[in-house]
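There's a structure below that I have some questions on.
The other protein chains are all here in position, but one chain of the complex has been omitted.
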Amino acid sequence: MATERKKAKKNSRFWEVMRRLRKNRLAMAGLVFLLLMILISIFAPLIAPYGYETQDLYNMFALPSAEHPFGTDNLGRDIFSRIIYGGRASLTIGFASVAVSAVFGMTLGAIAGYYGGKVDMVIMRVLDVFQAVPAILMSIAISATLGPGLVNAILAIGLSTIPGYSRMTRASFMSVQGMEYIEAARAIHCGDRRIMLKHVLPNAVSPMIVQMTMGVGSCISVAAMLSFIGLGVQPPSPEWGAMLSAGRNYIRDYWHIVLFPGLAIMLTVLSLNMLGDGLRDALDPRLKN
Amino acid sequence: MSGESLISVKDLVVEYTSGEDVVHAVNGVSFELNAGETLGLVGETGAGKTTIAKSILGILPDPPAKIRGGEIFMDGKNMLKLSQKEMRKVRGNKIAMIFQDPMTALNPMFVVGDQIAEVIRLHEKISKAGAAKKSMELLEMVGIPGERGREYPHQFSGGMKQRVVIAMALACNPQVLLADEPTTALDVTIQAQVLEMMMRLRDQRGTSMLMITHDLGIVAEVCDKVAVIYAGEIVEMGTKEHIFDFTSHPYTEGLFGSLPNLNTKTKRLKPIPGMMPNPSSLPAGCKFHPRCPYATEACKTETVPLFETEPGHLVRCLRRDPRQVR
Partner (left out) sequence: MALLEVQNLKKYFKTPRGILHAVDDVTFSLEEGKTLGVVGESGCGKSTLGRTILHLLDSTGGKIFFKGEDITVVSRNKLGELREDMQIIFQDPFSSLNPRFSVSQTIREPLELRGRLSKAEMEEEVDRLMEVVGLAPRLRNSYPHELDGGRRQRIGIARALALKPKFIVCDEPVSALDVSIQAQILNLMLDLQEKNGLTYMFVTHDLSVVKYISDEIAVMYLGQMVEKCESDRLFERPIHPYTQALLSAIPIPDIHAQNKRILLKGEITSPINPKPGCRFAARCAYATEKCREPQELREWEPGHFVACCRAEEVSA
């Protein structure tokens, strides 16, 4: 029997998931690319050949060359360096806004799903109203109200995606709630808080992890969009979406100005999605072994 | 009862691969199902009963399952060698299967009458109207008013659904019916109704049946012959009388001892100690020896064959070795 297999006591679940994830090549490729991007962003000053503001006025609109691997932009700045620095803003926005919406969304969803009845009714109707406005429009509205800037962009994107997390958390709380071990916990007089945190949450968290992974990608896209319309991170700070936006006037003649930031966004979002897909499979208990 | 062999299974070996483990689900099972006869396959969860039935029907999921050896003959043809297309003809026309959970066999999106008619039209050249009429007749046959064919599966109760599934299985007059725990999900009074109906139809049509069950009560009622399966092997096989009145294998004995008896007052049950061996690392020798009260040193090492203690009564136990002087 499987019982005879000795297992590390703690974290066994984490390693179990990692073991299954390792079998998925696409997910691993996504994970490696992502880690690489994070490392590059952290060590940007060490890696970037130029500063993100350094102008080379003799070399504006330069095509990719040995000197400037991705070429230079309209102000003669090295695009390669700006992408490396830009990763800081883009990835920060991606992860931070997911954190914001996950914390608020999951809390609301958990309360709605656990207590049900009137509480559920009130929370869900409020979220319905919230969700009636498209998320993108909502983030534009919030961002326009709060004003441009990194932190405001995070808040705008994070708040606008709350309903999705709430719904998912609520649904998965409700399904776990039907299990007999929740009843068993009640029978030994477990309090609500403890039941929620110890019995329901750990068993309901898998779909949320997947959602969050995928969410980082879409948040980066939305951030890019906000910068593109001038609401996100402000120049001269580099951010991929802002770079894309700045380059749009020259797209006919100088393709490289938009190609490389576009590729950076695309590859990051793609790798996050591949990782998310892989995680979904790895976390699914029905696919054990 | 004519004694002609309809299906004969010879040395069937089936393995499942899961990760690095190889699960030995069926380990050399041989039996014959004769025309007009009902054979009961008895055993506990994981004994390999369902795998045997699925092998016969050719619906084992491959991977993870793999038939490693053996032959299954029907009408002189080895069914393991048939192409998918030929096998499709056999399924439904000659062999049909009833599963434990009737819900998985019915499509919730279509009314049941149409689902039965579809099965008929797949196997017979018949007009749409003809098939619809026949599906109504089949429903009546299993005790459901024909007009209920216009209803959806969710409008039926569990017992009714199982009746519909049985009607579907019998739609093309198969010679062999494989019934995998057909009444386990049903309440006792409903089980009684369904069993009664199955037996009536079987007797009317002369269908042979392979009855997979864990319930010795059902075996006593329905079967002519019984094969007791343990860890993918037949440990005892014979007529119903052999198994119930001349129980020979310690495992079969243990099964009877585990049952509370309704007629006599049992003071204490005599369960089989321990549990089923892990099918990916089966014990050497007799697979039952770790749980057997009579186990000797020989049982731990020797491969035990089936001994014929009486004509037609086979027992896989060294204590029944005719060479041993007792």
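All chains are identified by letter, namely A and B, in their written order; residue positions are counted from 1 within each chain.
The rule is short, and it goes like this: a residue touches a chain if its C-beta (ideal position, glycine included) is under 8 Å from a C-beta of that chain, and two chains touch if they have at least 3 such contacts.
None of the values given here were measured: they were computed from a predicted structure.
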item	value
Touching residue (missing chain; options B:Leu39, B:Val90 or B:Met160)	B:Met160
Residue in contact with the excluded chain [from A:Gln55, A:Thr107, A:Asn203 or A:Gln234]	A:Asn203
Residue in contact with the excluded chain [from B:Val26, B:Ala132 or B:Leu216]	B:Leu216
Chain B, residues in touch with the chain not shown (by the definition above)	44-45, 157-160, 187-193, 195-196, 214-221, 240-241, 244-245, 254-263, 265-266, 268-273, 275-276
Positions on chain A where the hidden chain makes contact	1-3, 5, 7, 9, 12-13, 179-181, 183-190, 194, 198-199, 202-203, 285, 288
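Everything that follows uses one rule, which is that only the chains that are shown with their structure count from here on.
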item	value
Centre-of-Cα separation between chain B and chain A, whole angstrom	52
